[in-house]
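With one protein chain removed, the remaining protein chains of the complex are shown where they sit.
A and B label the chains in the order they appear, each numbered from 1.
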Amino acid sequence: MQPFELVRAPSPSDAAKLTKDEETRLIAGGTNLLDLMKLQVETPSRLADISRLDCAEITDTLDGGLRIGSLVTNTATAVHSRIRQDYPVLARAILAGATQQLRNKATTGGNLCQRTRCFYFTNIDQPCNKRNPGSGCGAIEGVAKLHAVLGTSDQCIATYPGDMAVAMSALGAEVHILKEDGTERSLPVRDFHLLPGDTPWRENVLERGEIITVVTLPPPVGGTHYYRKVRERSSYAFALVSVAAVIDIEDGVFTRADLAFGGLAHKPWCNPEIGAVLLGKTPDASLFEKAADVLLQAARGFGENDFKIPLARRTLRAVLSQAVEDAA
Amino acid sequence: MSMNQTDNDGKARLDDMTQGVLGEPLPRIDGLAKVTGMARYAAEYPIDNCAEGVLVTSTITHGTVTRLDTEAALAMPGVIAVIDDSRLTTRAAQGTANEAPQQAPVTVCYWGQPIALVVAESFEQARDAAKRIVVEYDVSPSPPLAPGDVTPEEQEDDTVSEGDLEHAMKDAAHSVDVEIMTKGHASAAMEPHAAIADWDGERLTVHASLQMLNYNITELADALDLPEEKVRLVARYVGGGFGSKLGISQDVVAASLASIKLKRPVRVVLSRQQVFQCVMRRSETTQRLRLAATSDGKLIGFGHEALVSNLPGEEFCEPVLQSSHFMYRGENRELMLNLARIHRMTAGSVRAPGEAVGMPALEAAMDMLAEKSGVDPVALRLMNIPDKNPESSLPFSSHKLAECLRQGAEAFGWDGGPRKARQRREGEWWIGTGMASGARIHSTKESKARVTLLADGTARIETDMTDIGTGLHDPCPNGRRDARYRSCDGAGGHWRHAPPPGPRIGRKLGCGFDRLGGLPRLPRDPRRPRCAGRVGRGCARIARWQGRRRSQADRCSRRRQPIP
Partner (left out) sequence: MAGTIDINGTAHPLPADARTSLLDFLRHDLGLTGTKKGCDHGQCGACTVIVNGLRINSCLTLTAMHEGDQVTTIEGIGAPDAPSNLQDAFMAHDAFQCGYCTPGQICSTQAMLAEIAEGWPSDAAADLTAEVTCSDEEIRERMSGNLCRCGAYANIVAAIRDVAKERADATV
């Protein structure tokens, strides 16, 4: 790693101020940042330790939802009784990710901000427009098994690798951001991450001088929750394709189909039109195909990741079929 | 009476010699050290004044290093030196190479090849500085990277062409002609390659993670242009090898050169990325299987061809066809092994070289034949076991495959039930049944061990063996369970005797023992019988050893080929 100054941020607003400096990174769990610093993908000259800030609680909101502090670890979120009871898709998604050792350290805020696992991004000798704007994209005609099939640009085909954010997107969670002037803003997690476009180095809406403080979950809607993660081994591997779903089937028709997809894009993929295809309809094979058609209408493979397109279709179909089976 | 012939009671003479120890489950001698974290692996010896080295690796595939700009790195805090000595090795040595592997790092042959070593006071300083070396290259355009890009070299020792396979395939009642590809593999031992080298002005002592110390000493001495007597290797615990630690790796030579130059100990540990990039890979393979059979499944034609790859200048060729030569009958035979020279990292031995990729392909083809011909897969193998080696016509001294197949079939309840994939489902798992033959050649070579019974009632066992997890610390003491076992960690250095002609293979373990020019004669107490202590029936003689220095003339000749 390159040398850096380590400072401790005494408060969230101090932390927000520290991020105004280009060369400063916040460090909480550190499981992504330190990985990248050892590879010199990240080379901050200052680290602001926020790991002991008072943002590590899960509390009820007035409307019956939940507030998850940005420093709550993945483990603490997944094992919380209200999460397990009322938002199981979130617990499932978190537990499907990484390992217990990593989940014990990874934080809500950090996990939202985690960076891609693209081989060209993580190797500083390789062309990568995200890491080194203008240098090109090695993946587009290179090794692209992990890469995106939706929302790509000619500059970048990287995927967002996380699971938690996919479930949060399906649940309609909101992320709350504190600015260094003390004001706050919030927006749906669905809108937190960005597509690469012409600015692949911009991965989310955070500006310098901003810090995530809390993620809120709306009041629980019930339904049956699914997180299906398809990967090359049954644990400790990133998703090739994942589906987060909150489903309700009443009187033989879909009354709820909140869906989000991982492994397919630079962000968790959320298209309300997919669920809209299902609402009010009787589940059957052709309906599932229609939903998959909407999901994949603009899908484009890059050779090695062509498989993700039929795989996404089949995974969605499998989740919906499972939901039907469970409703019976 | 032979040793495994049973008498009327069903007991064989060999059974009597187990002494209640051999064949019994026993806890490992080194278990306590391992579970308490006390076992020391190569990088873990506390050596004073030890500097830290990190390798710099190439970012081009093929070409020459024209400039190594070390100015920025040398100015960084804690940085001591940049070693770019021409004796740095660029590849790991192949198993039993017994000479230095490719050196002269100025020539780059594959992406990720080590080209220099940065040495600093701390690991973080060295790792950071290694990324600040500015390297300029003269890049060779379009180096071949895929086996299909080049004309391969036929490995003539493997070529078999008998009868007329093409004709047999056309005439056969059932035939299979299939191309099967396997991907490359990495050994990926849990412990990354690591070495601590300490040159004291006279002798070089290296703690390293290696599997074949006798060869490794020769390889290291050769790489450094040092006499072998000045080189001592210690590898008490090795955190897995799986083939990747047979020959010396680049960290060993780099640390040694740095220590010699800087006159202080130097530790070099490969990063996990470097282990994957510059040590060993198993070659990918493209194989063609051709099987021609009569209507009842008897093979009349057998074809197995394979294409593998390696760097120019390497002798190793993944021996894909190793067991195919003798597995099954088929008088019309075509076997051929081709090697493509490409610029990917060194291909060498990775766990079960040859059969690991050749057998599954062969057995997949046999399964296809079983399906086509309607012959039961077990029956198909049974009827095609040759009664003599199908290529040399030599009779087998013993052949147990049929017995394995029958016992296996019985144990698994093979008979009865349809043979097809996905016969039933349990949760998210499809369950079917299948089978395959397995074979693995084993080189039987001469190997040596020295056992000394000491006056205090203990036995000292000295042998060139290393324990990569196979538990070989144990057979040494287990054979003398009634004697107190003094851990072979007690002595130091590596003892060598004059090698017999030809390579030594067979199981090799290493403890560390000092190289001794001549061994002291044990004083013999005339009151004691010749065999002190119980060593078991039939093992009466104790050899007395006089080691002798190996002369320079005995050293293997250099067989390196020039790099094109």
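The rule is simple: contacts are C-beta pairs under 8 Å (C-beta built on N, C-alpha and C of every residue); 3 or more make two chains touch, one makes a residue touch a chain.
It should be emphasised that the depicted structure is a prediction, and the values quoted were computed from it without experimental measurement.
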Given B:Gly184, B:Pro312 or B:Gly471, the correct residue touching the omitted chain is B:Gly471
Touching the hidden chain, out of B:Ala33, B:Val160, B:Ala409 or B:Ile441, is B:Ala33
Touching the hidden chain, out of A:Ala91, A:Ala244 or A:Leu316, is A:Ala91
Among B:Ala197, B:Val238 or B:Met383, which one touches the chain that has been omitted from the display? B:Val238
On chain A, what residues meet the omitted chain? 1, 3-6, 27, 30-31, 34-35, 38, 47, 49, 51, 75, 78-79, 81, 84-85, 88, 91-92, 95-96, 98-102, 104-105, 235-236
Determine and list the chain B residues touching the chain excluded from the picture. 25, 27-28, 30-41, 43-44, 46, 122-124, 187-192, 237-240, 242, 269, 271-272, 467-471
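Convention: only the chains that are shown with their structure count from here on.
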When the centre of a chain is set as the mean of its C-alpha atoms, what distance in Å lies between chain A and chain B? 43
Residues of chain A defined as touching chain B within the complex: 1-3, 38, 40, 124-125
Along chain B, where are the residues that touch chain A in the complex? 59, 124, 127-128, 131
